[in-house]
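One protein chain is absent from this view; the other protein chains keep their places.
Order of writing sets the labels: A, B and C. Residues in every chain begin at 1.
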Amino acid sequence: MIIRPYGDTLDDGAVQLSFTLPVPDGPKGREAARLFVEKLGFKHTEITHSHALAEGFSFYVAYGKTETSIDFDTVRIKEATGDKVYSMDEACEVIKEKIGRKVVVVGACTGFDAHTVGIDAIMNMKGYNHHYGLERYSEIEAYNLGAQVPNEKLIDYAVKVKADAILISQIVTQKDVHIQNLVEFIELLQAKGLREKFIVCVGGSRIGNQLAVELGYDGGFGKGTYADHVATFIVDRVIEQKVAR
Amino acid sequence: MIIRPYGDTLDDGAVQLSFTLPVPDGPKGREAARLFVEKLGFKHTEITHSHALAEGFSFYVAYGKTETSIDFDTVRIKEATGDKVYSMDEACEVIKEKIGRKVVVVGACTGFDAHTVGIDAIMNMKGYNHHYGLERYSEIEAYNLGAQVPNEKLIDYAVKVKADAILISQIVTQKDVHIQNLVEFIELLQAKGLREKFIVCVGGSRIGNQLAVELGYDGGFGKGTYADHVATFIVDRVIEQKVAR
Amino acid sequence: MESKLALSEKRIERARELAKRIVSPVQDFIAEHTTVTVERATLRLAGADGADVDGVPVPNLIVDQLKSKLENGAVTYYVNALLKTGESVDGLNRKIAEGMKIADLPLGDKMAIDRKAQELVRSFSVRVKRNRAHREAKLKQFEGRNTSPLLYVIVATGNIHEDVKQAQAAAGQGADVIAVIRTTAQSLLDYVPYGATIEGFGGTYATQENFRIMRAALDEVVEREQRYIYLTNYASGLCMPEIAAMGALERLDMMLNDSMYGILFRDINMYRTFVDQKFSRMINAFAGVIINTGEDNYLTTSDAVEKAYTVLASQFLNERFAFEAGLPAKLMGLGHAFEMNPTLKNGFLFELAQAQMAREIFPEAPLKYMPPTKFMTGDIFKGQVQDALFNFVSKVTNQGIHLLGMLTEAIHTPFMMDRSIALENAKYVFNNIEDLAGEIEFKKDGLIVRRAQQVLEETVAFMETVDKVGLMPAIEQGQFADIKRPRDMGKGLDGLVKKGPEYYNPFESYLKNELGLEG
Partner (left out) sequence: MESKLALSEKRIERARELAKRIVSPVQDFIAEHTTVTVERATLRLAGADGADVDGVPVPNLIVDQLKSKLENGAVTYYVNALLKTGESVDGLNRKIAEGMKIADLPLGDKMAIDRKAQELVRSFSVRVKRNRAHREAKLKQFEGRNTSPLLYVIVATGNIHEDVKQAQAAAGQGADVIAVIRTTAQSLLDYVPYGATIEGFGGTYATQENFRIMRAALDEVVEREQRYIYLTNYASGLCMPEIAAMGALERLDMMLNDSMYGILFRDINMYRTFVDQKFSRMINAFAGVIINTGEDNYLTTSDAVEKAYTVLASQFLNERFAFEAGLPAKLMGLGHAFEMNPTLKNGFLFELAQAQMAREIFPEAPLKYMPPTKFMTGDIFKGQVQDALFNFVSKVTNQGIHLLGMLTEAIHTPFMMDRSIALENAKYVFNNIEDLAGEIEFKKDGLIVRRAQQVLEETVAFMETVDKVGLMPAIEQGQFADIKRPRDMGKGLDGLVKKGPEYYNPFESYLKNELGLEG
């Protein structure tokens, strides 16, 4: 199915845009803005608003219609977890049955990042939005190291407690600082010959499974994640590994 | 000068978009939205928000960064009036000096359009935003025929009062109804062999000079127009024609 | 409800008294006249429907045939034709559409005609009462599920099927009221197009079939969302009573319907409008349809601070005209609007004052409150905030019907996403300030209180003048909206007909009787 944006009629291709240009406000700026929008592939472009932001900077609101389309059928999504997500009780049941020992998980908000609310939402007893965190799972031993944990320290800790999985949270993404930090972690793990020892997951509001996998992680978890999701992922992977061995 | 949108760093190319897709909300919809934004030429695309609008329709807010740029130096603007815009007094002075008779102007909101506020802003005594309208110009004889005036009737009236200029206002633009109506007007005028008799201007919130000229009008006037602008345009053209003859 | 504004009861009473005096001579005029559209509306109530090959509707065909006989009322001839031809209503309609002339059929027995006519009145009555009962039952079944004020959005694609999608989407997102905006200039057509339509500019034709399609589509959502969804259209323009008739038959729930809008803003002849509005309102009243009056239109051309009194004066007049047509206060969606210049210092206080004033003066009316429109710009981000303040004022003053402001108001008729953004805005604000209305009081003699009192005073003064010169002369002089409308000019004057001594309209009589109107 070929799809285009929809304003008020199928396939009209209507899109709203806003942006700043490093030029003064005025007719020339507006025409430049319009041409820019056209260059993005829009027809029927209209600059509905402009105002000066500073000397040499101006703001534009635009609407346009585009024929750019995508084939919805070819869109592939690669979420870490599939349709089946275990509830807490289910996860514990599966662990008891198929793993037969407690699963150990270590988590932290790493690097300079101090945004612990996200990792806490996943790990703390009380959880998030009425979904309990991993600490409450009777069959999971969860250690939450908190904020601004150096990569080195996190690895050491995971080795110490013989973790099955390491959970990393990264929220600050400005200038791709999270990428740097995430890459460094994997490299460090590899350098120590430990990559295969752990299931390594990363989460955060701007993290996706695709990015995570590209960076060498086993799974990535974005907005709207609950402990259920990551627990499902870990449990399934641990079982897989057992089978593999 | 090559320019790109500016988020917080020169040339970062940051743009905000929002649009609807005719697909259900969910991970697949979000990925489709992201791919669509990429197809428009964006990198670092992010769907920051989505929600369902209806069965099979969903809304997306996106940010992306593009390398698409335009050369600001080649942007040409074609406004009807140049930098010099006469004040009311100046316009009247020029008319007295260089034309030596009153200039006659007929205006109307044509077709089914009943949005008279715009044409009134240009023509009525009291004007708009502290800019008097044409009726107040001592050297201009202005006739405002009001709303929903058929093209035929407007032409007849212009002939009757020996108008120098005809002013048309078009505000409703849905499904390009204004284009149809504007084209019809010019064709009618041509059919009657009257095109050269009048200076014909069109105005409206979504009218530009470029569009107007393309449609065969002498000038087009958009948002933020005052009587001063169109008076300047008319007066200069009348003088030009005198010289030409 | 306690008064927050300490408005003088005396002055309010005086305004109502003036409204009564102003409207009274107009009622006398109305009583003596009918119009082509009143007759067509009556025919529609009787069952006339369909159109000929050129699209001329059957009610128009009949009225056009009747010419001067119209002074006797069209029903006589329609019913006579039924009796003479022995056709069913549908059969007769088809025949007329095919060219049959009914005007010259010899008139049969008056008693027989009346008997047959009463039959038609009964089936009309049954149908409309059933509609009304259905609405009331659903409202009761889903009580408490609508938002207060009601969230009202428009659809305006021009294509009824596209409208259906958008309307269902909006209702699913929380809209309580769907208004299908009419195509540009339908108000000036002296007929109502027939059948489903898929073309229109800035709106969709109001046709009975379109009404039916949309009603059915919304009824689906009603069950799904467990919330009654009001359907709105325009009983306004040259076919005011006919559209009211169609709405009554198809269970519309609200109608834009104003006693003077057509005169002032559409240059429709005043005699015509006054006669039409009364019959249209009687139908609305009987059908339990809420009218939405058009006072907001004053503010699209005049300043909302300076001319606030014209809004209130018009509300008093609309109220009076409505009472005269048998409409109870609870069906009066008297209009007003949030239309002050956003750069005005303390503008919010004045809007608040005026909205609260309307609330206190018309405590039972489901006031229709219009969002900012003319000061909306292409800056959609600013627009969101203007709409947020509007939402705030509406909720905190307990308005009845809340038209949603669109962030793209200055740009295009709403996209599907625009409506959703607007609904999210309103729902958030409403819920966040749910009980604020009962929590705040205004300072005695403060800016807010004084503003409201001032507007009331200006209104009374204005109405005193109108009373002195009379309503029609006042309109001729341009006292309303600075627009002068001579009584013998304007569209549709030729459709005005003085009732003859034989004038017969059993539907009108039935309605008057049902509504407890004398005469």
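For this structure, a couple of remarks:
Everything below uses one rule, namely that a contact is a pair of C-beta atoms (placed from the backbone, for glycine too) under 8 Å apart; a residue touches a chain by one contact, two chains touch by 3 or more.
As the structure is a prediction and not an experimental result, all values here were calculated from the model.
Taking every chain of the complex into account, the chain not shown here touches A, B, C. Touching the chain that is not shown, out of C:Ala329, C:Leu344, C:Val469 or C:Leu515: C:Leu344 (per the contact rule at the top). Screening C:Asn425, C:Gln479 or C:Asn505 for touch with the missing chain picks out C:Asn425.
Summary of contacts with the chain left out: across C:Ile433, C:Val469, C:Ile483 or C:Leu517, the touching residue is C:Ile433. Interface with the hidden chain, as seen from subunit C, comprises residues 342-349, 379, 381-382, 384-386, 388-389, 392, 407, 421, 424-425, 428-429, 431-436, 438-443, 446-448. For subunit A, the list of residues touching the undisplayed chain reads 18-20, 51, 53-55, 57, 59, 112-114, 116-117, 120, 147-148, 172, 174-175, 177, 205, 223. Those residues of subunit B that touch the chain absent from the view are 6-10, 14, 16, 18, 46-49, 51, 61, 63.
The criterion applied here is as follows: only the chains that are shown with their structure count from here on.
Summarising the inter-chain layout, the chain whose CA centre lies farthest from the centre of subunit C is A. Note on chain placement: the centre of subunit A and the centre of subunit C lie 52 Å apart, centres being C-alpha means. Counting only residues that touch two or more partner chains, subunit C has 378, 410, 412-413, 415-417.
In subunit B, the positions touching at least two other chains are 18-20, 57.
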